[in-house]
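Left out: one protein chain. Kept in place: all the others.
Just so it is clear, A and B label the chains in written order, and each chain counts residues from 1 on its own.
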Amino acid sequence: MTGVPQAGHQIEIETSGKGFVEITALLKRWLSEIGAEAGLLTAFIRHTSASLIIQENADPNVRVDLLDALEIFAPEDRAYAHSEEGPDDMPSHIKSMINAVSLNIPVAGGAMTLGTWQGVYVLEHRTAPHRRKIALSFIGRVADA
Amino acid sequence: MTGVPQAGHQIEIETSGKGFVEITALLKRWLSEIGAEAGLLTAFIRHTSASLIIQENADPNVRVDLLDALEIFAPEDRAYAHSEEGPDDMPSHIKSMINAVSLNIPVAGGAMTLGTWQGVYVLEHRTAPHRRKIALSFIGRVADA
Partner (left out) sequence: MTGVPQAGHQIEIETSGKGFVEITALLKRWLSEIGAEAGLLTAFIRHTSASLIIQENADPNVRVDLLDALEIFAPEDRAYAHSEEGPDDMPSHIKSMINAVSLNIPVAGGAMTLGTWQGVYVLEHRTAPHRRKIALSFIGRVADA
């Protein structure tokens, strides 16, 4: 084994309010651009009212039920001390707490080691559309490096 | 400091339905096989209805109570839009959302930096036994490298 290189990047995603925006293809594209062969991809969302999540990419009803579950976990009609930014803001922080701020995906054979049914998504918790910044890091072997 | 190597692997685990399967020893064995000295171990489960978790390895009742808590978080008797794969499938996705898809454990002195009471487990959310694939990545210094 020899020493491995490191690369960084940032992507920005437009959400359309509460819900999922798939970014699997964007991550694949970046790995391809840098010639990633084997190592570790990290995606980190630079916000506390949106999350990153890996979930089933087949039946869209799964994502409907996940959003419903999040509303039950963090209802808007509870009394919160932090209420200045609207009824959806504090629930968004709670949803952010129980979801992931970063994902770490091993890369092997030039591809993420995602399972057949796994897609990578930005999970927006706010009601209004937002522009979300995601920092990327890859550490590992690259082609022709 | 000099450049560090990278290694990858995949392990497969048979679960026996809802519950915990400890994989701490399997991770130790792989780190030993590759001569890992210091760096970062990542384990990533390639499924959306099972999780990876680090929890207390002492009193087994802790794991009983954790399973009970998960049933409360994601009850099977709620009405879900995604219901074709059985009453335990959508709750499994919800449990997967609030647990971890990957674990990242610093390695120092040739060993994972786990605390005294920390064990690493596959957490099966489905009722039936499943075969689960876990991708491993290590980046760091290795012995005699």
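Definition applied: a residue touches a chain if its C-beta (ideal position, glycine included) is under 8 Å from a C-beta of that chain, and two chains touch if they have at least 3 such contacts.
Values in this document were obtained by computation on a predicted structure and should not be read as measured data.
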| item | value |
| --- | --- |
| Residue among A:Leu31, A:Ala74 or A:Val122 touching the omitted chain | A:Ala74 |
| For chain B, residues in touch with the removed chain | 1-4, 38-40, 53-56, 59, 61-62, 64-66, 69, 73, 98-100, 103-108, 113-115, 117-118, 139-141 |
| For chain A, residues in touch with the removed chain | 2-8, 10, 40, 42, 44, 46-48, 73-74, 80-82, 84, 90, 93-94, 96-98, 100-102, 104, 133, 135-137, 139, 142, 145 |
